Structures are given as structure tokens and as C-alpha cells.
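Here the complex is missing a single protein chain, while all its other protein chains stay put.
Then we have chain A:
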Amino acid sequence: MRILFIIFFLLVTSLNLQASSEHAEEEGAVDAFGLIMGHISDSHQWHVIDYTNRHGHPVHISMPLPVILWHDNQLWFYSSDSFFHAEHPVKIGNDHLVLEDGHFYLTDHEGTIIRDGQGSITNPSPLDFSITKNVASMILSMLLLLLIFLSAAKAYARYGMPPPKGFRAILEPLILFVRDDIARSQIDEDKADKFVPFLLTLFFFIWINNLIGIVPFFPGGSNLSGNISFTATLAVFAFLAINIFASKDYWKHIFIAPGMPFPIKILLVPLEFVGIFIKPFALMIRLFANITAGHIIILSLISIIFILKSIYIAPVSVLLSLVMFMLELLVAVLQAYIFTLLTALFIGMSTSKTEH
């Protein structure tokens, strides 16, 4: 545990934090919608804090992240800092780059952005492999998971199986819970243990990312598990796990529907076929919407203070958001549990031998 804290501390302090002072923006209405959307979407820099210094200038502190682009059959590396405070567009080969609305676009040397009638940008954009805020947060959570579980595994290898001590005393019941109450209760006895590593990974990866997401200050606060690409990737893995190990009976029941009269078969087979894809799709939407909704609710409750511009609303708003944070702690583990449980259920349905 102590190592964990030290590494966390090192990570936070060794970051190349850059402060920049800019002139005061126009005073007035707080853009709550823009603030919330900015928080729940991905970003090329990791925002830390904004404050007003002694001279009345607002100071924005954020961590620059690496920008990796593929253009002209070549990889280009930049620091995202060069896009946020640059006067001129950044050169990339014979073209120039501009960061607009969170995307990179190729422009001429003056950085002209061309918009069509609907206001969407028509400039070509290079392939973007950048380490964005979400990716950085995912790397952080992977490191944390590796630290926790490798140290636990090492301890088991060294001490064998006496009653667990310290941090392992929390991990062991959780792991046993996933194995016994999720895997073994949903999947056939002889096949369950094969899927336990996958289900454990799903459970802990989703949980730790949910938890990091609701930490309101710097190393947390990214909306990773509320990002549709993240949940889509997890759903694709669930889809593969469900269908690769499926039994012959499963496919037979989908494409032949034995024992049904022919007119019903015509209805049933397409439905069952679409069902293969709807299951992981529902997993994807559920996690994405739950986590994003939680972030939006908490931020909206905090924003009420600034929308109404009254300090007297603050206690109510803080109390309500405290309650929401509590609820989000529960939702974090519940959604990880539901995702894992439903994946195990679908795997169990596809791998089991049906009794006739």
C-alpha cells in the first residue's frame, strides 16, 4: 500500500505542470452546458485547476499530453501545449495543423478553418493516435490494477493460503465473489473457471475506472467509463467471449429454431440473429449512459450555484451533490457488477447444453 501512495505522489509531483496567465474573459453568465460538455468529453490536455491570482488575472493550470498524428505516411509527435497557446498554426510537413473543437485539422499557413452551411468543419484531418485525457487516465488505472494485483499475487505465492492480511483481506472476498456468485452461478460448472480471469478483469477494470472518474480533482475526474468508445471496446470483448465459445446448440437455436412451426421460424430467426448484436450493444449503452448521467447530475448540481449567482444556494447544492457522490459510489460498483453479471449470463446461455 505504501508503495502505491509513493508512486501516486511521484506521478502527481513530477508532472510537468504549466501555468499560463491570460487576460480576464468577459464576466457574466456561466456557461454551465459548455462546462459540463467539456468535462464529460475527451480532451487533448488534462485540466488541473483554474484560479485568479493576486493581480486579478485568471490562471489556467493543465497538464500537456502527447499528441501523436499520422500524416504523409509518417508519425508526428507534439506536446499538446503547442496547440493551446500558439499564435500560429503548427507545421506538419508541408501542411499546418490547428486544434478546433477537440479535433486536429490541416489548414493553410494562416490556420484558416473552412465551414460549410451547417457550421461543420470541412478541412481534412490527420489520423489521431494521441494520448488524450481518457487514455492517460486509462494508463493510470492499468498501472494501479497491475500494482494491486501483482503484489497480491506475489503475496499468495510467498505465503500460501493462510487467512489473508492487509489489503488482500479486501481483495480475496471480491475475487471469490466474482468467481462463485458471478461465474460459477451463471456458467456451467465445467466451463466456468475458464472465464473467471476475463470476468475478473472486466469487473475490476470497470470498477476502478468508475471510481477514478468520480474523484473530483486532478488525477481523477476523467469521464473514461462514460465514454462510448471505452464501453464499446469492452462490449466487443464481451461479444467475442459470448460467441467464440458458443456451443453448437446455441447456433442451432438461433438459425434453425428447432421445434417451431415454419411461420414462426420466419419471425424468430431474424430476431434471434439481431439479438446476438443487441446484447453487447445494451451492455455498451448501459455503462455509458449510467456513468455519464452521474457526472452530468453532479456537475449540474454544482453549476446551480453559479447559474443562480447566490451563495445561499451553495449549502443546498453541496449537500445534494454529496448525496449524489454517495449514490455514484454505489453506482460505480453496481454497474461493474451488472456488466460482469450480464456478460457471465450471456456466456452461460451460449455455452450451456440445453435440456430438452
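Going forward, a contact is a pair of C-beta atoms (placed from the backbone, for glycine too) under 8 Å apart; a residue touches a chain by one contact, two chains touch by 3 or more; residues count from 1.
Please note the rule applied: contacts and distances are computed from a predicted model.
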item: Per UniProt record, name of the chain withheld from view ["ATP synthase subunit c", "NADH-quinone oxidoreductase subunit I", "Xanthine dehydrogenase family protein subunit M" or "Multiple sugar transport system substrate-binding protein"]; value: "ATP synthase subunit c"
item: Identified contact with the non-displayed chain, of A:Ile61, A:Leu145, A:Ala232 or A:Leu345; value: A:Leu345
item: Residue among A:Ile92, A:Leu145, A:Ala232 or A:Ile285 that touches the chain left out of view; value: A:Ile285
item: Chain A residues that touch the omitted chain in the full complex; value: 181, 185, 282-283, 285-286, 288-290, 337-338, 341-342, 345
